[in-house]
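For this view, one protein chain was removed and the others were kept in their places.
For chain A:
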Amino acid sequence: MTTKVITFMTQFEHVNDLIAAKESFEAAHPGVTIEITQATDNFESVRAYNSDNPPDLMDSGGWGLFKNKNMFVDLTSLVDAEAGLADDLQPGLMQIARMDGSLPALPVDVSIPLILIKKQLFDEAGIPYPHEGWTWSEFAELAGKLTLRNEEGVATQFGFATAPDIEMYEPFIMRNGGSYLSPDGKTAHGYIDSEATIEAFRSVIDLYRVQGGIRKPDEPSEAGELHQQFAMVFTFTWFVGGCIHHGIIDQYELLGLPQMPAGQPGNMLYMGGVGITQKSKEPELAWQFLRHYVLGRPERFAQSDTRTLPITRSLAEQSGMTSHPIWSHYLKELDHVRASGFYLSEKWNSSRQLINEDIKRMIVDGADLAQTLKSWTRFA
């Protein structure tokens, strides 16, 4: 019997699920071998694509790889050919996956942020838990009140936990009607420096400088790890999945992000993708494996070590996620996701750490916020 080999180049190091998919697919398709190879990053993936032996399938933890023109098969017709599939795909994330007019990959590793409330720390402070629909000012006040410092001024508990990173602030900017970039990602003029963006950004920086509710970069801390003395945590599904896995999720309540003054819904999204390369000699077979790997096997989302969200409604339904108290909340939030700056512009993405250095200056040194944001127009 002739063996057909489908090569899959992955950038993920946690490959247990990929290996499980390979094994179950090979069992169901005698004569087919899925050969998994690794790449460190998009650079190596592109080199592999340009080599004499290009892979059939490639994944990436972000979307930048799939912005390479003429490298991946547009999956639109394959999706449309499957009865009901197009309607089954989560529309929120698919609008981002299709942002360039084609569908170069199926999303994987999908995650979005919400806020975990650590009940014990609220109880100890005698503060009632906040509720859905809470406002930014309520949230900011809580962040300040729930930050505790010892006599040396070192925080033993922080009201809120998030990273000093441009991407982490983006949901709040979106919810205030602002954005970093134009919808086509071609300019930041009129977006990063808009009033709505500046106002929301100032609110976030004030959390560090005015309310003192977030740990500043390099600030000494005795608050421990993220699951310890942090009253509210800006958290993606990965951390929540970890809390479920380790049996500590009952210590928390999950809440949506606070309402900004503009009162708009909106959230960011992280996702990677898997695409079929245009050089694949077996695109049909590659599609079959892709379907199996990404769209099949609902049981993997029902396990206690689930960390990400499924990309179809049927997977969410069949895995029981839609009725899960935590996961259902995340699934609903998928309806409000928008493309973040790093999906829209590779230049913006490349400049991320330069921008973060400016953020650090804003937080630590009080660098002028409006001027700094205006200066970031050069990064798009």
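In this section, contacts are C-beta pairs under 8 Å (C-beta built on N, C-alpha and C of every residue); 3 or more make two chains touch, one makes a residue touch a chain; residues count from 1.
Assume contacts and distances are computed from a predicted model.
Asker: Would you mind picking the UniProt name of the chain not drawn here, from "Imidazole glycerol phosphate synthase subunit HisF", "FecR protein domain-containing protein", "Lipoprotein" or "RNA polymerase sigma factor"?
Answerer: The missing chain's protein name, per its UniProt entry, is "RNA polymerase sigma factor".
Asker: Who touches the missing chain here, A:Asn16, A:Gln120 or A:Ser137?
Answerer: Of these options, the touching residue for the absent chain is A:Asn16.
Asker: Using the touch definition from the top, which of A:Lys4, A:Arg47, A:Arg149 or A:His246 touches the missing chain?
Answerer: Counting the whole complex, the residue in contact with the absent chain is A:Arg47.
Asker: For chain A, which residues lie in contact with the unshown chain of the complex?
Answerer: 9, 13-16, 19, 35-47, 61, 64-65, 163, 165, 187, 189, 346-347, 349-354, 356-357, 368, 371-372, 374-375, 377-379
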